[in-house]
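All protein chains but one are shown in place.
For chain A:
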């Protein structure tokens, strides 16, 4: 992230990502002397984002499939890579993990350099691109395919942080707050209601949270209601329980007009005109559907007509061909099938409507078939899924047992080793003690590597010849001088 107070840096970085935008580069080159550029440029359109979009902060409209989620950050992959062992992570996440331990976080296979990374399959990339994503900026509810979200964030989103419009101010400001060129939204103004000094950027928050003067008491219901942006009017017209309102079924003929609270009660208890109202609504809905269908039918007919014209042209051509060949064959026979096939198309259907109806019916039955197929497949799939997951669960149990047994064995083995080593040490200690007591003759008897060396060089005593022979075998890897020494013995 470039420091916010370096306008040149801040505005030039995005150039590399969007090199095909001459307008932008000219803007950034002039960003030092922005007041002049403001005359030419529409600043709100080209101001670039200063903080890169945070993919981890994106919220997705639908739950993201587990296979598209990075096991490290637990969000949908962002520019993912695949390791040689076949595991996929966001590039950023795996790099971070490798800084600490150079192994795959899933199976602990060593991963050496970034050159080990492989690109992900295109199909995964496409799935990621197509995820329906929400703009991560607070206050923005823009939704689009994820591949287009960065463009929205960088160039269009009203809530993206950009440089303050005033060149001398190094603060950031949401794009929608800096529409006036040269106007610093961090400057103080006075609240319209309480007259306290507040920065422009903080006005909304001030009105929502602090300013008592921005709230007024509703004349009807005594509730405290914000007066910013005509909220009071909205309250009275749509919410206030004490304000006068008409029945919902006003359009169907109901004449009830009373305090909203009472009218609501009336509606809940069943307005006489409700049935009529609903019928009217239904009718309007039907009319809309009919209009829609008529429009679609018209377009279908148009398509059909052009098709038919094409086909007629084609078949006319084939008839010409065939009659040509038939006469060329020398026969005067007329081919009855070719002569009737063309009119058959147009005569089977008495009217275009019948034709369309038949088409609709065919499509409908087709749809029905498909629906049945889908149902069946769904059933089959869930059955097989249950079956499989049962198997997997069984396998897991089995594996768990095996792991338990293995760990038991390991513990036992380790314990054995430990005990053996202890016993050895104890024996060694005992032996050396005994040797010390017995004097120089028994010095060679002491076990351990130290004793071995010592014994090899100094034990010329008669009592330990067999002992030193044994030792010779044991110390083959020792220095040659010592071996010679021993053989001489």
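Everything below uses one rule, namely that a residue touches a chain if its C-beta (ideal position, glycine included) is under 8 Å from a C-beta of that chain, and two chains touch if they have at least 3 such contacts; residues count from 1.
Basically, contacts and distances are computed from a predicted model.
Novice: For the chain omitted from this view, which of "UBC core domain-containing protein", "RBR-type E3 ubiquitin transferase", "Vacuolar protein sorting-associated protein 35" or "Transcription factor TFIIE, alpha subunit" is its UniProt protein name?
Specialist: "UBC core domain-containing protein"
Novice: Which of A:61, A:357 or A:414 sits in contact with the chain that's absent?
Specialist: Checking the options A:61, A:357 or A:414, the one contacting the hidden chain is A:414.
Novice: One chain is left out of this view; which of A:68, A:91, A:106 or A:223 touches it in the full complex?
Specialist: For the chain that is not drawn, the touching residue is A:106.
Novice: Which listed residue (A:71, A:167 or A:241) would be found touching the missing chain in the intact complex?
Specialist: Considering all chains, including the one not shown, the answer is A:71.
Novice: Given the full complex, what residues of chain A touch the hidden partner chain?
Specialist: Interface with the chain not displayed, on the chain A side: 56-57, 71-75, 93, 96-97, 99-101, 105-106, 108, 400, 404, 407, 414, 417-418.
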